[in-house]
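Note that one protein chain is taken out, while the other chains of the complex remain in position.
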Amino acid sequence: MAYEPKIVAFLCNWCSYAGADLAGTSRICYPPNVRAIRVMCSGRVDPAFVITAFETGADGVLVTGCHPGDCHYVSGNLKAEKRMENVKKLLGLLGLKPERLRLEWISTSEGEKFAEVVADFTEQLRKMEPNPLRAEVNPRAPENTKDVISKAVKKTNVQYCLDCGKCSSSCPISKLNDAYSPRRTVEKILLGFENRVLSGTDFWTCLTCFTCTERCPSDVKFPEFVRACRRLASKEIMEELCAHRGIPMALSRIMTNPNIKQERMGWLPNGTEISPKNDLLYFVGCLPYFDVAFEDFNLNLLKIPQSVVKVLNKVGIKPAMLRNEKCCGHDLLWTGDLENFEKLAKMNVADFKKTGAARIVTACPECYRTLKKDYAERLDNFDFEVLHFSEFLSELVDKGQIEFEGKLERKVVYQDPCRLGRHMGVYEPPRKVIGSIPGVQMVEMDRNRENAVCCGVNAWLSCNKYSKEVQIDRLMEAKATGADLLVTACPKCQIHWKCVTSEKLPVNPEEVTMEMRDLSVLVAEAMHLT
Amino acid sequence: MEHAEEEVLRIGVFICHCGINIGGVVNVPEVVKYAMTLPNVVYAEDNLYTCSSDGLSKIKEGIGKYNLNRVIVASCTPRTHEPLFRATCEEAGVNKYLFEMANIREHCSWAHMHEPDKATEKAKDIVRMAVAKVRLLKPQDEPEIEVTPSALVIGGGISGMTSALCLADQEFKVYLVEKEPELGGMLRHLYKLFPTMLNASEGLSKIVEGVKQNKNIEVWPSTVVKQVKGFIGNFDVSVQRENRETANFQVGTIIVATGADIFEPVGMYGYKKYDNVITQFKLEQLLKDNQLKKPERVVMIQCTGAREEKGRTYCSRICCMEALKNAMLVRELYPETDVYILFRDLQTYGREYEEWRRMAQDKGVKFVKYNLEKLPEVIAGHDGKLTIDVYHALLGEQVQIESDLVVLSTPLVQREDAKELSQTLKVPLGPDGFFFEAHVKLRPIDFATDGIYVCGTAHSPKDTAESVSQALGVASRASIPMAVKRLRTEAITAMVDESLCSGCGTCVKICPYGAIEKDEKGVARVTAVVCKGCGICGASCPEKAISMSHFTDEQVVAQALAALGRTVA
Partner (left out) sequence: METSRSVMVIGGGIAGMQASLDLASRGLKVYLVEKTPSIGGRMAQLDKTFPTMDCSICILAPKMIECFRHPNLTILTYSELQEVSGSAGNFTVKILKKPRFVDEEKCTGCGVCAQHCPVEVPNEFDMGIGVRKAIYVPFPQAVPLKYTIDEEHCLKCGLCQKICQAEAVDLNQKPEVVHLNVGAIVVATGFELFDAQRRSEYGYGKYKNVLISLEFERLLSASGPTGGHLLRLSDGRIPKRIAFIQCVGSRSLKGGVSFCSNACCMYATKEAILIREHEPECEVYIFYNELKVFGKGFQDFITGAQTHWGVKYIRALPGEVAEDSKTGDLTLWYEDTIENMTKSIKVDIVMLCPALVPRATNKEVGGILGLELDENGFFKPKDFLFAPVDTNVPGVFICGYCQGPKDISESVVQASAAAARAAEVIALSSSKGAH
């Protein structure tokens, strides 16, 4: 195995960089595999840098900072420590050895230590396989903009626009932000001003929540148009507008590499059983990764897949599951990265087939829509029946096969997720399920079902002050119903809402803080399975 | 019926609440009480809705029970219900001309909504005036006339021909008079007809054949109507063919189907200044004759000379569909040509017309909305190209569009010779220049003058399907008098008191209908069936020898005096 590992190192200015300098001035030699990047503080090292480095093929990443207590910026290094812990967990989930990421404290005077660390790290890496990832950075083949747009226009009925303005006045963002108007965007496109649109933020502002589509008299599918055009729009602007520094998308892209063998089943509770082959397959989604990335929110997201499996077991099903389940590709598809989306899709479908499953159940509406609609439309050989967990549960309720224990005396209000509701038309099954739990009293928000309001963010884009306003408004609406429990069938909704309530709020926290629960977790609770 | 002069008058007054239209303002019970105090009034009552069948029964009941021989209904305008109440009186045995209406709604409660006391006083006055008149009324008889079962259709376009054929099939004789040498009207010049895209010539030829072969239709091409005398059932029409030959027809009904002209927008958007600014009509011709050279970009401007602030304020209904149709044809012919339509409000009202908008949108036709406040400008550029500078109202920006062919959609306008025809027939033109019907809602194709009807674009802008519908509609209306063969005419006519007549001839000259002649004795004689009852003669006679039945000097003066509180004994 005579490969030379490539190491990317982030050295903090005050301590580690000086330490590396000292190694040089002292003529202490060390393997030349490291490439150093100076940052002011190890706390500056964004997990996204690390992941990008790995995505692009670094075999190892070294992050160095001042010793704890010595940080020039007081506690930047402690933050770095916490972050790199999380990145290691993510690497672990991806099946990339966490050891590829190393965090070291190196002070100004520790030139020797620097050299030792590098030598040791290089040796360690030599013994490991090279990083299977080697993302191509070549730009995509240029496409004929006018062609792509005119195809998208025809496919999504954009040319039938009546200029009525229902879209803009239904759009949760447009109502707050005068600069954004789906109608004007369409008008510009139809008049041939696409370059103005592509170089602006219009295409990245859309929440793709489908409220406009629901109400448009001409059946203009604006979000799908936006999606089709995003591949043409400015990547720079997208990157500016993408929350969480594009990490989720990077993770999805990494999963396209066939050499990635994830370790993502750690959440499976003891006593639960799955099978290598089964008529029913449970598709988890990216929850294991979100659990790490949003640790601070204390959402306990892994309870969702745990609840699902427990319920399935209880009704006699040992579901098939993919040990190397790839991201469904939703975020990539909706941000214009069709190539990687297709890679993920094909890999997933090949794996589905191996399980012999005919039905796929998922508890995430984005996975649900992507599998049921987008996979089916874009792949030739997709003939699986896809159900959202709420639909599956609803079937069980109909057949009388769910046994609830005791009563759950809660007043529940239900949020219709965009992907489950308006995108796919599933409104009643979750309600039927919630309503069937003894003791539960259901109340509705005024804006429900097809009029439900989006949780404010989509595909991690354009999370900004407008999103916050939308989220706060919606949470206040939920709270105002008098319910004490907000139930949703989408983990992303929970994440986005928790994000806004974790921050400093312009309103009294009382008005927006509500206990939240995923539908699957609620059901498992009511069945006394947790 | 013989009516004795010394008849004892028994007047019944029925006062209507009309829901709250009258009763909400006027104190109706008070007016009822007041009515009872008026001379010769033996009975008065109030009703919620006198025009309802319930109310009508009450009138009949009242007539029978109280032996009424004069009836007053105080309610709405006589223009709506006078015929109804008159008929009701007849059924109860009271001659319909012994009935009078007091308008206490349009002229009272509705006009004085915020002054109920004054309105009530006025209502009492109005009732008093009606009583004053009704006491002096005499019964009248309506003479019956025979109806000639033939029709004159003026105009041989699609409307004229359709109504002619429909009547001819019902065995009525039709004289079809057409100004041009050939039949067909506007349809001869059109290419394809929306929305079925049938060739106009194809549709037309079938009908023209049908007309020519129909034994009941006499076609008079190159002919104009010179004079029309008479009245419904008995029109005497003089026509002139090719400025030489004259002829006379006797017809029972007349149908006006003279069509319309297309407005020429001289001075607008560079029309007649630049060669490549043409009308939509011209574009149609070019497409029809396959003479359209490939344009790079066509810009159509809707509402050119229509929907203006003053003058042609109306919408010409069909131009939007014309534009869509021609835009589609241009795109089919030259798929690389861009088409822009500058519009204000797209009139895609018909059943399939919104589909057409979508088809145009599908074919990439671009729509730019402009407002009346900021009209587009056509500016000449170099080498014959034009730039259209327009404020895109929905984008909020000024947009420049380069074009080598500007097409102006102009409205249909009334023909130049319509004024003459309207005078010949004594039928009115409306404020928009088109022929004016009896009632926009419920009598849209009748003229107020009985026996004359109007259809097609002579009435208002419309497309082929609508013209055909209207043409069939007038056929139905015209067939009614011709089918029943006899009609009762107006009883309100002028009467001459020969003993007073000095033979001065003033009335003869002044009568707009030519209803008065001097007889062998040199005395004025009124042809009652021609007389329309206008009364101009009565006001001009120096000897007071001529008067109007039902509007005698006495009766009119009595009303005036009653208005002032003075009752005639």
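Going by the order they are written in, the chains are A and B; count residues from 1 in each one.
The rule we apply is simple: a residue touches a chain if its C-beta (ideal position, glycine included) is under 8 Å from a C-beta of that chain, and two chains touch if they have at least 3 such contacts.
Just so we're clear, the structure is a prediction, and the values are computed from it rather than from any experiment.
Interface note for the absent chain: among B:Ser476, B:Thr506, B:Thr527 or B:Ser540, the touching residue is B:Ser476. Here the missing chain is touched by one residue of A:Arg102, A:Arg184 or A:Arg264, and it is A:Arg184. Interface note: of A:Thr64, A:Thr201, A:Ser218 or A:Gln494, the residue touching the hidden chain in the full complex is A:Ser218. Mapped onto chain B, the footprint of the missing chain covers residues 18-21, 24, 48-49, 51-54, 56-57, 76, 80-81, 83-84, 87, 162, 166, 169-171, 193, 195-196, 198, 203, 206-207, 307, 313-315, 317, 345-355, 358, 371, 393-396, 430-432, 434, 439-445, 459-460, 464-466, 468-477, 479-480, 482-484. In the full complex, chain A touches the hidden chain at residues 157, 160, 162-171, 174-175, 178, 181, 183-184, 211-212, 214-219, 446-447, 449-451.
As a working rule, only the chains that are shown with their structure count from here on.
Chain A and chain B have CA centres that are 70 Å apart.
Listed in rising order, the residues of chain B touching chain A in the complex are 358, 361-362, 364, 366-369, 392, 394-395, 399. Remark: chain A residues 154, 159-161, 163, 183-184, 187-188, 190-192, 218 touch chain B in the complex.
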